[in-house]
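And then chain A:
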Amino acid sequence: MNNDLLLKIDELKVSIGDRNILKGLNLEINEGETHIIMGPNGAGKSTLGNVLMGHPEYKIDSGNIYFNGEDINGLSVDERAKRGLFLSFQYPEEISGVTVENFLRTSKMAVTGENVPILEFQKQLKEKMDLLQIPEEYKERYLNVGFSGGEKKKNEILQMAILDPKLAILDETDSGLDVDAIKVIYEGIKILKEGKKSFLVITHYNKILDYLAPDFVHILVDGKIVETGSADLANRIEELGYENFKK
Partner candidate 1 sequence: MKSRKKTYVEDIDRTIYDISNKERHRFATIKGLNESIIKEISKEKDEPKWMLDLRLNSLEIYNSKPVPTWGPNLSELDLDNIVHYIRPDTDMSHSWEEVPEDIKDTFERLGIPQAERESLAGVGAQYDSEVVYHNTKEELTRQGVVYLDMETAVKEYEDIVKKYFMTLIPPSYHKYAALHGAVWSGGSFVYVPKGVKVDIPIQSYFRLNAKGAGQFEHTLIIVDECAELHFIEGCSAPVYNVQNVHAGAVELFIKKGAKLRYSTIENWSKNMYNLNTKRALVEEEGTIEWVSGSFGSRISMLYPMSILKGRRAKSEFTGVTFAGEGQILDTGAKVLLAAPETSCIINSKSISKSGGVAMYRGLLQATKEASGAKAAVNCESLMLDNDSKSDTLPIMEFKNDNIDIGHEAKIGRIPDESIFYLMSRGMSEEEAKAMIVRGFVEPITKELPLEYAVELNNLIDIELEGTID
Partner candidate 2 sequence: MLKNYRAQNIKEYEMLPNPYWKRINEEILFPEKVLDYNKDIIAEKNFDNVMDVDEELCFKYIKYLELDRNYGLGEKFLRFSEGLSNTGLFIDIEAGDKGNRARIDLNIDSENPILVDHNLIICRENSELDIFINYEDDKKTNGFHNGFTKIYVEKGAKLNLYKIQNYSQEIQHFDSSVIFVDEDAEVNIIDVQLGSKLKGVNYDVGLKGDRSFCDIKNVYLGTDKDKMDFNYDINFLGRNSKGYVESVGALTDKAWKVFRSTENFIKGCKKSEGSAKEYVILLNKDVKSHAIPALFCTEDDVIGDHAASAGQLDGNKMFYLMNRGLDKEAAKILVVESSFVPILEGLPEENMKKTIINLVKDRLGGD
């Protein structure tokens, strides 16, 4: 196991409006690790993803988030992306008039701060699209417009593959998909999970364990991580339900 600390969340308290959602959350992720967060509806799973990415609607009341040793609380969303954070959205936005290719190349240049030659980019794009079994004509389609649920999720993973983040947060990437689509997505993630890339996977579905060997599984209940364990913990949830993890 690699010991370089990538993400450290320290006693994080977060609210939306007058509702407290995260109530003192602690988490550490090292480079190359895969963490899974499970929990019942309303526990704050998606909030965690959004707040790590800097969604303006979520207010950090106290606590800190360190990424690569840097306190990122004050950073804007794009700054976080540039530092290597990536959030795969549960409900990706539809952006009319912007093609997938144009969007991805613009993003790639924004994240890397470098010009990306078009031919080189197209080669890379084709490679990743093949990997995820996305037909080539999708690069000419408008971003997520008219995409099915599965296509949207694949598109999120494609973006992840192109942008090559240090930490990818996958928020319910498997929700609402049929078994075949889940398989393609997780096979894709498995191949992309190389080198020192870390994953934080938010899910309520332990099928993921068939594809990704997590280093840690965390149970999030009512804004706090109540238990941390190995892959085995996910199986126990399957049997016992979340009730037993509530205080």
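Assume a contact is a pair of C-beta atoms (placed from the backbone, for glycine too) under 8 Å apart; a residue touches a chain by one contact, two chains touch by 3 or more; residues count from 1.
Selection criteria: all candidates are chains of the complex that A comes from, given by their letters.
The structure displayed is predicted, hence computed values, not measured ones.
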Touch-positive candidate for chain A in this complex, from 1 or 2: 1
Touching residues on chain A, where the partner in the complex is candidate 1: 53-57, 76-78, 80-82, 86-87, 89, 92-93, 95-98, 103, 106-108, 110-111, 142-143, 159, 163
